[in-house]
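The complex appears here without one of its protein chains, the remainder shown in place.
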Amino acid sequence: MAIGLTHYLVLGAILFSLGLYTVLTRRNAISVLMGVELILNSANINYVAFSHFSSGNVDGQIYAIFVIMLAAAEAAVGLAIVLAIFQLFHTIDVGAVETLKE
Amino acid sequence: MEHPIQTDYLRWIVLLPLLGAGWNGLLGAQLQKRVGKWLVSLFACAPVVFSFLLSLAAFFGLLALKPEERFLTDRVYAWLSLGSLHVDVAFWVDPLSAVMILVVTGIGGLIHIYSIGYMHEDRSYWRYFAFLNLFTFAMLLLVTADNLLLMFIGWEGVGLCSYALIGFWYQDHVNTRAGNKAFIVNRVGDFGFILGIFLIFWSLDQQGHGTVAFREIATFASLLQGQEIWGIGVVTLATLFLFLGATGKSAQIPLYVWLPDAMQGPTPVSALIHAATMVTAGVYMIARLNFLFSMAPVTLEVVASVGVATALLAATIALTQTDIKRVLAYSTISQLGYMFLAAGVAAYGAAIFHLMTHAFFKACLFLGSGSVIHAMGGEQDMRKMGGLSRSLPWTFWTFTIAVLAIAGTPLTAGFFSKDEILWQAFSSPHGSSWLWLLGVAGAGMTAFYMFRQLFLVFFGECRADHHVQEHLHESPKVMTLPLVVLAVGSIAAGWIGLPGIFGPNLFAQWLEPVLGAAHEAHGSGAAEGTLMVFSVGVAAFGFYLAYLIYYRRALAPEHFSSLAGGLLYRLSYNKYYIDEIYQFVFIRGTLLLARIGVWIDQYIIDFIVDGSARTTALVSWVNGLFDNYVIDGIVNQLADSTFAAGDKFRKVQTGNINSYLYVILGAVIVAIIVKLRYWS
Partner (left out) sequence: MELATAIFYLVAAVTVGSAAMVAFSRNIIYSAFSLLGTFAGVAGIYVFLGADFVAAVQVLIYVGGILVLILFAVMLTHRITDVQITNRAAGRIPALVMVAVFIALLVQTIQETPWVKAKEIVYVPTTGAIGDLFLQSYLLPFELASLVLLAALIGAVVLARKEIKE
C-alpha cells in the first residue's frame, strides 16, 4: 500500500498522544515542555501533510514555520521561567509550586 | 562615447585604501604595540602608492585611446533596483576623473609618506592612518563614482573622515568642537546636495528616464529644458541645490566658516583634506555636471558671484591673521573662490586646472608649515617666528617656491592657472570685466599676505624664546622629500596648460571630451597678454608692499591697521565677526525660537489645556454624582454576586496543571464524539 495522507495523519496522531501522555503524567516542568514540543511537532506534520496532499501550495508549510518559530519562543521563555522557578523554589515539580494558590 | 571599455582594475584604485583602512583600523593598535609603527606605515602607504600606480595605468590607458573614446568603466554589481531607480556600484574614469584620481592618490600618497615623520611621536599613530586611508577611499569613491548616489556616499565619507581627523586630538575640547562644527556645517550643504539629487531624479523620472547615472543624465538632460517647479526652472533649482552642497564641502560663502577651524587637526590632514582634495569636491562635482550648470545661466551667475566674493572676503581676512595655518586656511578658501569663479563663467577646464595646480602648491605650503610647526615645538603664531631660513633650509626653499606659485609669479603653476581663470572671467560669454577686476584685486592681496607670511616666518630675527631656538632642527628626510616633489610640481604642473598665446593648452585638450570645447574667447591674444601683464603688476605690487613692511620694515604695519580708525583692521582680524553673527543668528536664533515655543506653551497651550481641564472637572463632578449613586449601585451588586460565585468556583482551581489538562482533554473528547456522532 502506497504511503498516503492517512499514514501521515496517523503518525501525527500517535505523536500527539505520546506528547499528551507526557504532559499529563510528568511532574517535572522540563518534561512537560518536552511533551508540548511533541504535540507541536505532530501538528506540524499535519500541516505539511495537508499542504502536500491537498492543493500543492505551500501555505501549510508557512504555518508550520510559524509554529516552529512560536515553539522556539515558547521554549526560550518557558525554560527561562523554569530556571527562575528553580532559583526561587529549588524544585521544578509542577505540583510543588503553588504559592499563588490560596 | 557609447561604448565604454569595461575593465576590472578600476575598483582596486578605490578599494585598496579601504583595505588599508580596515587593516589598520582593526589590527593597527595591536600591530603598533607588538611589531612597531613601521608596519602600520607600510600598510597605510602601500595601498595608496599602488592606487597611484593603477591610476597611472588608467591614465595611460586613456591616453592610448582616441579623445572621444577616452572612457573606462568598471561595473562591480547592481546596488539598488527600486521601481524606476536603478543604481549600480560602478566606477568610471574619463579624462576628468583621471586628473582627480592622479591628484588624490599622488598628492595623497606624498602626504601619507610625510605623515610617517610628522606623526611619529603620536600614540594613536594607527588611528591616524586608518582614517587617512579611509578618507582616501571616500575621496576616490567620490571622483570615480559613475552615479550621483555613489558619489554621495563618497561625499559623506570624506565629511566623516574630515570630522574624525579634525578632532583627532580629541583630548582637547577645542578640537572636538571644531570637528563638530565642520560636520554640522557640512551637513547643511549635504542637505542641499541630496535635495539636488532627488530633484534631478524626480524630474527625469517625470520624463520617463529616471536615473542618477552621470552618463544617462547627460543624455537626457535636454529633456529638462523648460520643465518648471514653482515657476523656477527645474535645472536652475537642482543646480542651485547642488551648488549649496558644493559651498559646504568646498568652503564657500556662506558655509566656509568650518574650514579655518578645521586647522585644529594634524597639519598633514589640513594639507590633504582641507587644502588639496576634499575641499575641491564641490568644484569637481560642478565640473562633472557641467552640462546641467551650463543649462542654468542663473546658477552660473550665482556660482561666479559667490566664488569671487569668497575669494575677496577670505583674502581680506588672510591679510591680518597671525596663525601660520589660519593664513593658509583663508588662502585656501580664497583660491577655492577662484575655482568657483572659473566654474561660474563656464570655464570648467580652468577650474579643474587651478584645482590641480593649487593641490600642489597648497599641499606644499601646508606641509612646509607643518615642518615649521614641528621644528618650533608646536608653536603656530607667526609673530613668534622669524629667521627660520637658516635652520630649515629645505623647508624654506620649498615654501618659497610654493609662495611664488600661489602668488602667481610668471612661469610657476599658479601663474598659468590663475591667469587662465582671470582671462576666462574677462572673456567668457558669462564673464565680465567686473569679475576680472575683483579677481585681480584678490590676486594682489594673495601676493601680499603670502609674502607677508614668508617674511614673517623665514626672515628677520627669530622672535621665539631661547628654549625653542636651541631646538630648531630641519625635519627628517621622510618629510622633506614630499616637500621637494610638491615644490617641483608647483612649478612644472602649470606647463601642461599654457595660455593660448604661448602654445597649445594640453590640459584643456585633455579635458575637452568631458567639458566640451573651450568657449570662443571674444578677445585677441594681445588683449590676453595685456591683462596678464596687468595682473602680474598687481601681484608684484602686493609683493612689494609686503617687502616694504615686513622685510625692510620701511613701513610700519600700524600705518595700515589704523586706517579708518582701525575699523577695517578689526573687521579683518576678527573675520568680519561672521562666526559671531552665525552664533547670534542661527544658534541664538534657534534658542530664541525655543524660548518663544516655551512661552506659547506656557501661556497659550496651557491656558487652553487648563480651561478644558476645568470644564472637564465640572462635567466630572456632575458625572461623579451619577456614578456614585446609580452606576456604583449596579456595579456593587454585580461585584457582590461575582464574589459569591467566585467563592463557590474557587475550589475548581486546584493549581494542579494535570487536573486542568484532564478537564481540557475530556472536553475535547466529548466534542469529537459529538461531532462524529450527532453533528455530521
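The letters A and B name the chains in turn, as written, and every chain counts its residues from 1.
As a working rule, a contact is a pair of C-beta atoms (placed from the backbone, for glycine too) under 8 Å apart; a residue touches a chain by one contact, two chains touch by 3 or more.
Nothing here was measured: the structure is a model prediction, and the numbers come from that model.
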Q: Kindly note down the residues of subunit A that lie in touch with the hidden chain.
A: 1-3, 5-11, 13-22, 24-28, 30-31, 33-35, 37-38, 41, 44-45, 48-49, 51-59, 61-62, 64-66, 68-77, 79-84, 86-87, 92-93, 95
Q.
Just checking the interface: what residues of subunit B touch the absent partner chain?
A. 658, 662, 665-666, 668-669, 672-673, 676
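Note that in this section only the chains that are shown with their structure count from here on.
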Q. Between subunit A and subunit B, what's the gap in Å when you average each chain's C-alpha atoms?
A. 60
Q. In the complex formed with subunit B, which residues of subunit A make contact?
A. 20, 23-25, 32, 94-95, 98, 100-102
Q: Please give the residue numbers of subunit B that touch subunit A in the complex, ascending.
A: 650, 653-658, 661-662, 665
